[in-house]
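Following: one structure in structure tokens, then a few remarks.
The complex appears here minus one protein chain, its other protein chains still in place.
And now, subunit A:
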Amino acid sequence: MELSEYVQSGLQILADSGCFSPSAYTVLLQTAFQSLLNAQADQVALDHPVLKHIDPTVLKHCHAAAATCILEAGKHKADKSAISTCLEDCKFDRERIEQFCTEYQKNKDTLELILGSIGRCPLHLTDASWRLEYQIKTNQLHKTYRPAYLVTLNVENNDSRSHPDVSFSCTMEQLQDLVGKLKDAAKSLERASQM
């Protein structure tokens, strides 16, 4: 886990009990996690009373350093010993390391979920709806008498813009073909997961 000079110096200040009392450390640590994991944490509570006497520039530096450290750990799926080593190098004492690791352990899964969801991918299929109709006539052709399906596939994407759904019509045979192919995909998924 490699951290830049800026991040390391921020962490070193955070480790210093002269700058950050134990309660101040706790609050900053929790704030750092919250700002990463909580989508509504726009106004991060860096104005907690316990942090009031610390210079705002220093606060921001340390907050950014802590957040970066958390993200790097999450990105590389670092284990406790890797995190400990890293914090030791930044002059953290045993107790503060323990606190960091405990907090990290608590939030690890959410963190990985968020990191994993960043990125581009093709339009994601979320659902399908269908309509079965029986065609009777058109203005050009009477007595057509055949069933038809209208299928709509709902799609969405990471960018939370709404995307038009994919709609198409098909006959019964075509729908059977479609479902057959999807079932092939599912079977092959199952086999792959057993390897």
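Note that a residue touches a chain if its C-beta (ideal position, glycine included) is under 8 Å from a C-beta of that chain, and two chains touch if they have at least 3 such contacts; residues count from 1.
Following the convention adopted for this analysis, contacts and distances are computed from a predicted model.
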Practice task
Choose one: "Translation initiation factor eIF2B subunit delta", "C4-dicarboxylate transporter/malic acid transport protein", "COMM domain-containing protein" or "Phospholipid:diacylglycerol acyltransferase 2". The correct choice is the protein name in UniProt for the chain not shown.
Solution key: "COMM domain-containing protein"
Problem - Positions on subunit A where the hidden chain makes contact - result: 74-77, 112, 115-116, 118-119, 121-130, 132, 134, 136, 138, 140-145, 147, 149-151, 153, 155, 166-170, 172, 174-179, 181-186, 188-189, 192-193
